[in-house]
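Only one protein chain is missing from this complex, and each of the others stays in its spot.
A, B, C and D label the chains in the order they appear, each numbered from 1.
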Amino acid sequence: MTGAELWTTAAVFGPLLASLVALGGRPAALKAGLLLGSVTTLAGSLGLWLQVLQHGPVRHLLGGWGAPLGIELWADGFSVVMLAVTALVGAAVSLYSLSYFGDLSTLDAETSPAGRAARYFVPLWLLLWSALNGIYLSADLFNLYVTLEILGLAAAALVTLAVTPRATVAGMRYLIVSLVGSMLFLLGVALLYTEFGTLALEELSAAAPGGPMAATSLALMTVGMAAKTALFPLHAWLPPAHAGAPAPASALLSAVVVKGSFFILVRLWFAVYGGGSEAGLVLMGGLGAAAILWGSVLALRQRSLKRVIAYSTVAQLGYMFVMFPLLAPEGLGGPDPRWSDDAWIGGILLAVSHALAKASMFMAAGNMSYAVARDGLRDISGVAHRLPMSFLAFGLGGLSLAGLPPSAGFVGKWLLLREALSAGGWFWVAIITVGGLLTIAYVLKVLRHALDREASDGDFRPVPRRMEWAALLLALASASLGVRATEVFQVLLQGGVQPWT
Amino acid sequence: MEGLLSVLLVLTWSFPLFVALLWTSARLRGAGLQLAPFAALPGLLLALLAGGLPAPPEVGAPMTEVTLPLLFTGVDLVLDGTGRSFLLFTSILWLAGGLFARAYHATDVRRGRFFLFFSLTLAGNLGLIVAGDMLAFYLFFALMTFAAYGLVVHAASTEALRAGKVYIVMAIVGEVLLLAGLFSLGGTFGGNPAFGAQLESTWVDLAAGEGPTFGGAAVALLLASGLGVKAGLIPLHLWLPLAHPVAPTAASALLSGAMIKAGLLGWMRVLPAETPLPEASTVLLVTGALAALYGVVAGILQDDPKTVLAYSSVSQMGYMAMGTGLLVAHPELAPWAGVALMLYAVHHGIAKGALFLSVGLADRVPRGDGDRARWWILGGTTLPALALAGLPLTSGALAKNTLKEGLGEMGGTTYSVLEVYLPLAALGTTLLMARFLATLWRRREAADPGTRAFLPFSYGTGTLVAPWAALVLLGAGGMAWLPISVDVPANVALPGPGAEVLVGLLPVLVGAAVGWVVWSRSRDPDRRGLLPEGLAGARVPAGDLLVPVEAVLRWLPLPNQEEWVESLERRGRRGRARMRLAARQLDRLAARDVETVNGTLLGVILVALGAGLVLLLMG
Amino acid sequence: MMGPSSSHGPGVSSPSPSGDAPTGPDASSPSPLLRDHGERDGPPLLRWLLGLFLVPVGILLALGLKGAAGSRDPRIPDLIAKHLPETGVSNPVTGVLLNFRGYDTLLEIAVLVAAMVAVWSLDRGQRHFGLPASASASGGAGGGRPFLSAILRLAVPTAFLTAVYLTWMGSSEPAGAFQAGALLAGAGVLLSVAGVLRPLTAAALPVRIVAAGGVAGFVVTGIAVLPFTGAFLAYPEGWAYPLILGLEAALAVAVAVILVELFVDVPSIPAHDAALDAVDPYGDPLGRALAPDPSPADPEAP
Amino acid sequence: MTSLDLYVWAGVVVFLLALHAVVTRAHLLWKVLAINLMGTGVFLILLAAPARRDPMVADPLPQGMVLTGIVVAVAATALALGMALRVMARTGSPFLTVDPETEEPDPDAPEPPR
Partner (left out) sequence: MDVTPLLAWDALPLAVVLSSFVPGVMIMFLKEEQARLRNSLNMAGAVAKVALVGLMLQGVAGGASYEWALEVVPGLSLTLRGDALALLFVTLSAVLWLVTTLYAIAYLEGSANRTRFFAFFSLCVTATTGLAMAGDLFTFVFFYEALTWATYPLVVHKGTPEAIRAGRTYLYYTLGAGAILVVGAVWFQVEAGTVQFAAGGVVDATAVASGPITWAFIFAFLLIGMGVKSALFPIHGWLPTAMVAPAPVSALLHAVAVVKAGAFGITRLLHSLFGIEVAWEMGAAVAVAALAAFTIVYASVRALSQDDLKKVLAFSTVSQLSYIALGVALLDPLAHVGGLIHLVHQGIMKITLFFCAGLIAQTLGVKKISDMGGVARRMPLTMAAFTVGAVGMIGLPPVAGFISKWYLGLGALGAGQPWVIGVLLASSLLNAAYFLPILRTAYFDDPDPSWARGAEGPRPRLEADWRLVLPAVTTAVFSLAAGLLAASSWSPLGWAILIIEQGVL
């Protein structure tokens, strides 16, 4: 029994067990659940990180059966990095949620919505967490479908924890989009099984799918996952949902949940389909570019802080899809298409920095709304002077999104630009630069209100220190990643873009 | 002895600077006021002590030399023959001026500021005399120029400020021209050439055309005109007639006597001794001659005695410019022309100083009572006036005869022209002096009525009259001490007092006669000193050439950038407003963005699906 | 799926069932949930366009599918047939479900648990069924309604028996935990509708334990076998059958409870609470009034 | 056209009809039912299409997948219905209402262009 089995089990089933423990409902159970979930996931991801760093991709044959028959848990550089980011963000948000819902012991789940939210946030989040870990480690199509279902249901439930009508509608809309997306994905799985008779991704990539049926299935799965990742044309459900949810929920949704379906898309397009088609890659990049422009422009027009951050998610997701065309600068011709390491690591660094920065920004916004129960841009100036750490976290997060040093975003953008310039992709260069400037514009719009002079001293609920520290911790992580990212660089090279060739 | 000389060399300019610095702290300001008038003492001491030394073997050799490697870009201070004589008469003048000013401004509430600028200018003036290299000279020259502005605008009246403005603008133009020249010299030498040998070699390279910039002639012209502003050459003299009437009397005395001589010293130091510069010399000769005549004509048509004296300085400097022009054209004339120029400068300095102080003194003489005192003053003033006019037996005659002697050596057409020109000039000066005495006589109302009270022959008047009297006596007894003050090289024999008496006497007598005739013709006492009606009309406005120049400037449509900037901002505001309108449309579009969710799933999912399918199938 | 919905009094959804017949204002008219004749369905032009667009996609898809199956070689069924004996069960589907792809079944139960927790996280609110208070007072099963009580007496025991049979035969015949669970759930629903079974509430701990039991059992056995066979859920030699059977039983009960819970616990439709509109949707998602922090009482409890 | 092909066609038609319904119908119940129907369509295709390879051999893997899919569909539908009820409770109408937030005035309301 090598270490891999132990760490993968811990990563996937740790949070699952923890959620069952948390179902107990009493504060002690909730705390125990969070602690168990965090510890097992952190241990699992750290263990896997070291395993992958030394031995390259590792696999865990569940039930002892081989690929076509049984299901495998498979970890390479990309999955390990996503595991680690989810663990880090998850731990910080768990810490945050302990004090966000108020004093758990006094809250009565039956009467007060806050009590009900507190009691059911923890199990739902832990289920979500195990689903995410499951996605990052799964190497089987149908298994991906079922994990996606858990992700979808739990995420939609997180949104409807909020009591306001608007959040309920947003949660419903999110559930419908998510279910439609899953159905389309399942149809894609059906087509692939019909064509190749196997569900294991490794065998599928060996069969090098290219026929019309495989292309249709990829199209179906892409649209399904794009709906769940809120890629540009299908993004409209995200802002109301992520902005309306309670703060820890919106932090998780924006930072890690959307990354799950993004991960699946990258796996399908590159690991299984070997890049799909050049036109397809350019289409995905184009949609990403449109997402950047549309998301940023709308973020500029929003009046509430959380909606600005939510639309910023739509925009920043666009960046990750800009990675697609840059990964294959010389096209997909030739036996083994040369994947550009710069674009691969740059894109993933952007994803990582977005996860960390977005979580810290939502938590900072959560602190503000916790303090004054208002979220308008006009009310920020009153609060900013009394929550300096939160707004420092928001500022640092904004820097990371905009790709200003010191931040992982800056390094990621530098690498993406280097790839785009060496391949002469002037359109992508322009998009990346303009995107950065637009991001700065809406971050500045928020900070401008924060730096206004008159501090309104309305009734102000003191924010527990722990909540501010959680937000700042993630922002600092993103900043420090901007100074030292070699370890991430090396582990991402293990398994690379197409691990199974 | 050598150590003392070098200490004095440093002290001449650092002591006045120290006095100026005292002004910054409120407590020490009083001490500063006391010390300022005597700030020129170290300079005088150095000049006298150096005088005692045996004359150095050849003309240019420095008596004492000090280098301060650390200071500025390596300053070396030198006192040579010309330096010594300049230092002598300058420090005498500054001492006299200082004492006079201390009494004159005893009741002036802003005398602290006066003495601040007084000591700064003094430091600059003495510094540039002892400066041994180009940049040090420029440093002290700039200090003197800008500090003198404080003296010019001391009265802070509107005319003073206007005169000050003209003065500072012209001064800066001069600085810029001078700097351009210095840059070229520095560029050719590749650093900061010291006067003497290094400068000469630079000029040799320049003449040969190796220098990185314009030819030797152009550089010489730049330097000449840069210093010419200070020396009052014709087109650049505009500030002189404006500055003198407004400046306090002591200041204008120093301005005319000592400061404009800095221009002359600059020419002698910077322009080459060996390499001939034909173009520069013709320019100097022409402008010099023009200045000499124009000064007289314009001077006669003035009412204010100080302005008359200002124009007289312009004409005198004209002579010196001609002397320099000759020196530059014919290096072989060096010993003679050099000595002649030196004599002329010293004589003019002392005499002009005395005349200015007499005007100051006249201000203090009460009206009506005690005409006796006023006659005293007039009598005393005629002495330096006559010296200036070149009456034989005075320093003027000595200087003129030496100049003629020197020119004699040269011979040729220029000599014959000068043969005629010099007596004419002497006549002109005499007429000018007569005009000055007439205006001084009319000086009924003092320049500033407030300080008019005639001080009893106590401490106050004593210090007023003493410096005036000293200068008058020095002016008159020029023949005695002048040869000693200038170190005359062996091969130059100064003409005796008796030389050329007749030729010298005639123009002065004729001038005096004409003056007397004009004076006696006007019968009624109050019109006595005035110009005859015919001439009265041709009044030359103050600052003569400046008036047309200002008219032209006012007429020029200077682009007003502020309007242009405001139009830019207005366009910016309109642009921003349009952007906000566009943003409002965007808002409505954004609202639809959410609404389309219900409708969007309808179209967009499928469109994306279809597009994806088609592309992938193709790919 | 939709039981006779009864709209409760405004905002009142106290945990203890009010027990009386629905006295809602418009008991006669159908619930607003059902009143829609499609007038809000979006512009007909777009709907026709979509329909027009879908037809060729459908034809393309079907044609593509038609030719597709030919190319693959049927490895999977032969492999399953070959390895079936090692799985300890004779029925290939149960083999796939519980041995070869046991992880999928585990996640499937996790989906059920997720759905249950999600439904619990929605508003509290209780459906209460069965006869008016007076009827249940008489204590008889089905009270004064002879026909209902007869059905109960007939259906519930048979359902229970067949469920046990199905779980038992699951290993060899096409049956299994889910079918048994569904059957039991049906019985449970019948009982609770009839008012016999006191409706299970989320607050009750036993309900949570049994519901979570299914997944917990699976995970615990998976982890337990890990040290022995070096892989999660790899049953050691000879232990496959007993373990599978045990899991099947636990799953059946868990599925039953979850499904009944999902049916019963779906909240009634409390009236629209006006106070919520005043709340800034993004500023105060949990609707907590700005009372000084520690005070437990929230005035706007829905 | 063997019976299996019939099933495949039926599956495709059901799937697309359901997709059309989900997208166009505004009422939440329609949408939830349509999603369920989409699942059924996919299961039909999943079972019929691969079997056409050799109809005699019953491939247990798709059957397992369908069984799991059905349970997942049940769970999803249950949650969807619960949420639909809650939407009904909160907003008073069974439709996904438009987000009214966008009509609020702009905080830095632009002063009229001078």
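One rule holds for everything that comes next: a residue touches a chain if its C-beta (ideal position, glycine included) is under 8 Å from a C-beta of that chain, and two chains touch if they have at least 3 such contacts.
Treat the numbers as computed from the prediction; the structure is a model and nothing was measured.
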Missing chain touches which shown chains?
A, B
Identify the residue among B:Ser184, B:Gln302 or B:Thr381 that touches the chain left out of the display.
B:Ser184
Identified contact with the non-displayed chain, of B:Val153, B:Val346 or B:Val359:
B:Val153
If I consider the whole complex, including the chain that's not displayed, which of B:Val10, B:Leu45, B:Ile168 or B:Ala469 touches that chain?
B:Ile168
What is the set of subunit B residues that contact the non-displayed chain in the whole complex?
23-24, 26, 69-74, 113, 135, 138-139, 142-143, 146, 150, 153, 156, 161, 164, 168, 172-173, 175-176, 179-180, 183-184, 186-187, 190-191, 212-214, 560-562, 565
Can you name the residues of subunit A that touch the chain not displayed here?
345, 385, 388-389, 392, 399, 403-406, 410-411, 413-415, 417-418, 421-422, 429, 433, 436-437, 440, 444, 447-448, 451-453, 482-486, 489-490
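FYI, only the chains that are shown with their structure count from here on.
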Identify the chain whose mean C-alpha position lies nearest to the mean of all protein C-alpha atoms shown.
A
Select, from A-D and A-B, the pair of chains that is joined by more C-beta pairs in contact.
A-D
Averaged-CA centre spacing for the pair subunit B and subunit A, given as whole angstrom
80
Centroid of subunit C to centroid of subunit D, CA atoms only: how many Å?
17
Inter-centroid spacing, subunit D versus subunit B (mean Cα positions, whole Å):
98
By the touch definition above, subunit D meets two or more other chains at residues 19, 22-24, 26, 45, 49-50, 53, 61, 65, 68, 72, 75-76, 79, 83-84, 86, 90-91, 95-96, 99, 101, 106
Pull out every residue in subunit C that's touching 2 or more other chains.
42, 46-47, 50, 54, 57, 61, 65, 68-69, 72, 74, 76, 80, 100-101, 104, 108, 111, 114-115, 118, 122, 276, 281
With touch defined as at the start, can you tell me which subunit C residues reach subunit A in the complex?
15, 60-61, 64-65, 68-69, 71-76, 79-80, 83, 99-104, 107-108, 110-111, 113-115, 117-118, 120-122, 124, 203, 205, 208, 211-212, 215-216, 219, 222-223, 226-227, 229-235, 276-277, 279-288, 290, 292-294, 296, 298, 301-302
So in the complex, the part of subunit C that touches subunit D is made up of which residues?
1-2, 32-34, 36, 38, 40-42, 46-47, 50-51, 54, 57-58, 61-62, 65-66, 68-70, 72, 74, 76-77, 80, 92-93, 95-97, 100-101, 104-105, 108, 111-112, 114-116, 118-119, 122-123, 125, 176, 178, 255, 259, 262, 266-273, 276, 281
Subunit B residues touching subunit A - in the complex, by the definition given at the top
583, 586-587, 590, 593-594, 596-597, 600-601, 604-605, 607-609, 611-613, 615-619
